[in-house]
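Only one protein chain is missing; all other protein chains are in place.
Chain nomenclature is as follows: A and B, assigned in order of appearance, with residue numbering initiated at 1 for each chain independently.
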Amino acid sequence: MSLKIVDLGVARGGVPVLEGVNFAVAPGEAVVLTGPNGVGKTTLLRTIAGLQPPYDGKIVVPDVEAMTYAGHADGIKAALSVAENLMFWARVHGQRDISGTLEDFALTDLASRPAGQLSAGQKRRLGLARLRVTGRTIWLLDEPTVSLDKGSVDLFGQVVRRHLAGGGLAVIASHIDMGLDVRVIDLTPYRARAKVARGYDEVFL
Amino acid sequence: MTALLIRDLRLAVRAGGGFGLGLAFFLIVVVLVPFAVGPAMGLLERIAPGVLWIGALLACLLSLDRIFALDREDGSLDLLAVSPLPLEGVVAVKALAHWLTTGLPLVAVAPVLGLLLSLPGKGVIWLVVSLLAGTPALSVIGTFGAALTVGLKRGGLLLSLLVLPLYVPTLIFGAEVARAGATGLDTATPLVLLAAVTCVAVALLPFASAAVLRMNLR
């Protein structure tokens, strides 16, 4: 399983933010995307995840179903317990066992607590735990370490490392060093020069 | 799929899920009607099927905007869109969950409210039958409306404007079954037509709902 980004151009609200993005991620490899706010990290990840169409270029993956995405919102229901939240996403992805994941993310003690009572960092850990139970190989992570303390960042770093060691891939938009041995791609040079997406309302001019 | 259904049912039943609001609303509408039209038994008996159908329809409308809006806010909708579940299935399950938590309870309490409006026993049976056959359509059509307006900030009012005209055939046939049943007329024809409308809605609308949901997620 590998991921290849070819001449990708992404647009936010019809305005191109990035163009000519090229990179490939091999199994066991993680790539960290950096760049100033607004450069288009989130847009790029959402486009790769298939949540919005690219305006140019293509995304080559052997199987679209191999990707999973973790954005700013964690998809956690406050009224459900931690275990119920996690179990839901596990079952959606055809998995049944969540005990190992709860342990990895230090959530075992919180398992029966309603997710609404968790702190921001604990919620984030639960949101990231979802990645593990999807059983998917390509992780697309948008600022995964937001609101995590030092210990939790290390914890998450270990989980990512284990994922990579098992042949997984990760594309991470982040500013924080998670203690991973990764390739860093600065998105600043890919800033779109074209002011308007090709095809965007072009027929009207 | 079952996981999604169980989650939605749990969310509806737990605190803040809004389960029971629809029922309470239904009760209030039915209680208010005699205040508005007077307590004459004969009149109430005559308008009871229509009042109960309108009440059920409005109660159903009340909870529609929650179907997708909450999942969109907390990011679940994005995650469901990239999950292995087909979006058509997600939509169908959401509609089913809405029916189980809104439509079915309405059917269950309708006989009691029918008594309040002095609906005769025969009429109660046909009222229940008509609601059973008709409310699934209300949920499925409502889910389509909710999918159309999921991206909008103040979609609630627009949702009603879009959905209510689509409810017309269901309301006409449903109330007709209940009315004919109460007065001892032939109920077979309207019931078949009501079931036909429900079948058309259930068969076709999940595809339309999934399509508009994809458009809204872009």
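List of remarks:
We adopt the following convention: a residue touches a chain if its C-beta (ideal position, glycine included) is under 8 Å from a C-beta of that chain, and two chains touch if they have at least 3 such contacts.
Basically, contacts and distances are computed from a predicted model.
Remark: of the listed names "Cysteine desulfurase", "Peptide/nickel transport system permease protein", "Heme exporter protein C" or "siroheme decarboxylase", the one matching the undisplayed chain in UniProt is "Heme exporter protein C". Residue in contact with the omitted chain (choice from B:Ala3, B:Leu70, B:Leu85 or B:Ala211): B:Ala211.
Among B:Ile6, B:Leu43, B:Leu85 or B:Leu164, only B:Leu164 touches the chain left out of the display.
The omitted chain makes contact with subunit B at the following residues, 144, 148-149, 151-152, 155, 158, 161-162, 164-166, 168-169, 172-173, 176, 189-190, 193, 197, 200, 204-205, 208, 211-212, 215-216, 218. In the full complex, subunit A makes contact with the omitted chain through residues 13-15, 195-196, 200-205.
FYI, only the chains that are shown with their structure count from here on.
For the pair subunit A and subunit B, the distance between C-alpha centroids works out to 37 Å. For subunit A in complex with subunit B, the touching residues are 49-53, 65, 67-69, 71-80, 84, 87-89, 91-94, 130, 134. Put simply, subunit B touches subunit A in their complex at residues 2-4, 6-7, 10-11, 14-17, 71, 73-76, 78-85, 217-218.
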